[in-house]
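Omission of a single protein chain aside, the complex is shown with its protein chains in their original locations.
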Amino acid sequence: MEHLFQVLFTGLSQGGIYALVGIGFSLVNMSTRVLNLAQGSYALIGGFVFLTLASRFGLPAWLAMLIGVALAAILGVLTERIVTLRVRPWRPISHDMAILTTLALVVVCEGTAFLIWGSDTHRGPALQPGVVNVFGAIIIRQSIWMLVATLVISLGLQFLLTHTWLGRAMRACAQNPLTASLLGVNTRRVGAIAFGLSAAIGALAGMLVSPITWLDYQIGGEFMLKGILAYLLGGEMAVAGPLVGGLILGLVENGFLLLPGTVGGLLKQVVPMALLILVLVWRPQGLLVTRRQA
Amino acid sequence: MSADRPRNASLSAANDQSAGTASVSARTGLARYLITRNRAWLVSLSLYAVIAALLVGSGAVHGDVVVTTGVFFILVMAIDLLYGCAGLLSFGHIGFFAIGAYTSAILGHFYQTSLLESVLAGILINGLIALGLGRVFLRLSGSYFMLGTLAFGIMVHAVLVTWYPVTGGDAGLGDLPTIQFGDLSPRTSLAIAIWLVAAALFWLTMNLSESRIGRALRAIRSDEVSAACCGVHVARLRINIFALSACYASVSGALFACYNGAVHPDSFGLSALLDVLLMLFFGGEGTIWGALIGVTLLRVLPDVSGPLQTGKILFSGVLFAIIIYLFPSGVAGTLRDWLRRRTSRGVNLAAPAASTATAAATRAAAIASDTVTHSLRGERVDAPTLRIEGVGQSFGGLRAVDDVSFNLRPASIRSLIGPNGAGKSTLLNLLSGVQPLKEGRILLGTAAIGQLPAEAIARLGIARTFQHERLFAHLSIVANVMVGCERGSDGRARDILACAFALPGTLREEQSVRAQALLWLQRLGLDREAEQPISVLPHGLRKLLEVARAVSAEPTILLLDETAAGLNATEKQQLKILLRQLQASGVSVLLIEHDMDFVMDISDEIVVINFGRRIAEGTPAQVREDPAVLAAYLGT
Partner (left out) sequence: MPHLLTLTNVSAAYASAVPVIRDINLTLDAGELVAVLGGNGAGKSTLLRTLSGLLPCLTGRVEFAGADITRSAPHQRVESGLIQVPEGRQMLAGLSVEENLLLGGYVHRRHAEQIAQGLAEVYELFPRLLERRSQAAGLLSGGEQQMVALGRALMAKPKVLLLDEPSFGLAPLVVADTFAVIRRLREQGMPILLIEQNARKALDVADRALVLRAGQIVASGSAAELSRSDEVKQSYLGQATSPI
């Protein structure tokens, strides 16, 4: 029983990380209609910068985090600039070229990480080491922090989207970019902010998870996959969709670790994909969205 | 019903004059066609083989490079068939490649299965997976396809690493069986086998790309809706091509495993996917032969093909970004554009000078001439009556179409007029199956067609044009009309195979469709520009070309959406003559039009709708005097 609770909690906290990557993915997609595959790479870069600054250079964790998040945000804005280099008001973005560019970026990040940090796995410092005992279940403090961060960020973003001008502008862009620009919204700037913000969130996810899932140079692709799955499972809703999708994904994955031997590990890889296919057959629009958006 | 009519009735009518010599000329024509069709790529492939042999012989390039080039050529060709033709960007092919390789490796390692058998097993597995995935992801918008296939590709890689009892995990699998031809060494035998397979697949793919399947795919890439309205079975064709392409990747993977004698998950990760895409875009998508150029160039570049070394991943990532940005059409694309520009020199349609009096006069003369007109249709058709009964459509709280009923009688021309936003185009979308009908009934003769998808309606003999012309940007001018003539493709496996193997029947049909399309271009005075992209055409000619595309399908009912808008006086005259000819042969026409001179002149009957409702109906004279109409147009 305690074991089950422990696994479920770990699943939720892990799922929270997936949700954060997925949220970044959906923020960018809703504001600019670009599928940013580099979303996982921000987690990679953010995580590595954090653990290097904190472990090797001995910076305090909060400062290392701040620097990592800022760097990722800059990287995010840079991504937007690169993707929209040739966009003009009368010449819209080519979505194929945009997605390919972000894929190139994934590999550039991977290559850079390989050059700097090599092919070994690295472990980040925990915000608060140790475990706590909840109803007999042993829970790592870090995973509590992960879950708290996920919920706080989700609520914060939801507030941003519904109660601030920036959020309204983002939603206007999501609905109809042309109308948004006729209302005076600088759609380019809103897009850049969305990229920067989601990169920062991605980086934070990478840092939070680094003490638990060790990082290596290929982890960007892994994060990207989980983010995409969370996003597709939940449906095209800015925050709630990827959040629910990510949490479910985390639960399902960790649930299979209860099984003995390699079967669990294998199922952990296959079942999310099977789940996605089931969801898309049953509810093509995702779990949360009631009406299909064309 | 009309759809059962022989497809090429009009063409056989055109050949009547020379009935005696027709069969002979058709045969020699076919031979000539075959030669011209295959010569270009046969010559270049042999040239490629000679250069490769020389390079290997002189020791400048390692033999391995040439062999793996063949392997990756197959893989990149598979992706190009999907993206270059159908516009579907699949990130999952690295997964299909991996499944092909591991199927062959596992069968070989554990059961000593022969290469041929394991290739077949891989094809079976991949084909089934692709059919399943395609059914799920291709129903949804393009981004779902990209993301879904990407997730699949990454998942396959993860499974390879995790499932170590079977896949060998991080260490991979070794000791794979090989093949041997006679006294040749196994490596040489494999090299020969790989290039034979690659050449065969290249031949099949080129055939596909140049057949009606290739045209239908490019039509889908340009505009799905308009492709469906030409009769292309978009969903089925896309799924089948996706599965075919996955099978290619499987073959490539099996050969890859066999040649290396071992498999390792690193060959199937994200950066491997990027390498493959890099080859595609460097070579140039959309040409198939560009794949060969791209693969070759990147294989001989040791930095990309070499082992995992510092900087390699970074290098290919940066190179990819640069190519996507500065050189998006790749080597082959640039070459193709350059060739096109060279042949189009002297053609200057876009300039106003082209519409000088003489050019216009020539065109007008061509239209009036009898030789062209009787090629239009050799026989009378019986158009069934199209009945629209109580049709309605709402968007949110808006009533776009509200309880509209009228009939389109055989061999009549009926106009649908009304102010902007009155619901005319929505009605046409409902009639052609672009939007599903929810309220009311649409009957063709006695058959209800309201629930049919667009391609089925097109195949029943209802053709249409669009308010803003929707020609296929990825096809030449003549190919645009050819898609109309052949009504696209039904996308069945049988059709795909017939085209891939270039069966004589397919080739003959191809030729006659082409001749038919050229007649249409002659009629529009465009025969010299036949091979140019549609972007060279000015607005008016594009609209007429779209009409030609619709009419060449030999519909019994033609729906035209604001075709006269933007035509000059001569072109309008041309359109009028065409519509009269169609009417004379029994075709019924429904047109939406704002040019009242045109409407009043051509129509038998007019329906006026406003704010989604029918407000008047009658002959032009009646409608012109109707107070409700005057109010709708000029205001009250």
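Just so it is clear, A and B label the chains in written order, and each chain counts residues from 1 on its own.
Note that contacts are C-beta pairs under 8 Å (C-beta built on N, C-alpha and C of every residue); 3 or more make two chains touch, one makes a residue touch a chain.
All of these numbers come straight from a predicted model, not from anything done at the bench.
Only one residue in the set B:R409, B:H539 or B:K576 touches the chain that does not appear here, and it is B:H539. Of the candidate positions A:M65, A:L127, A:A169 or A:L208, contact with the hidden chain is made by A:A169. Listed residues A:L155, A:L178 or A:L278: the one in touch with the omitted chain is A:L178.
Seen from chain B, the chain kept out of the figure touches residues 350, 396-400, 419-423, 535, 538-539, 562, 565-566, 594-601, 611-612, 620-621, 624, 631, 633-636.
Counting the whole complex, the residues of chain A in touch with the unshown chain are 88-91, 165, 168-169, 171-172, 174-176, 178-187.
Assume only the chains that are shown with their structure count from here on.
Those residues of chain B that touch chain A in the complex are listed here as 87, 89, 91, 132-133, 136-137, 139-144, 146-148, 150-152, 154-155, 158-159, 162-165, 269-271, 273-274, 277, 281, 310-318, 320-321, 324-325, 328.
For chain A in complex with chain B, the touching residues are 35, 37, 82, 85, 95-97, 99-101, 103-112, 114-115, 218, 221-222, 224-225, 228-229, 231-232, 262, 265-266, 268-270, 272-273, 276-277, 280-281, 284, 294.
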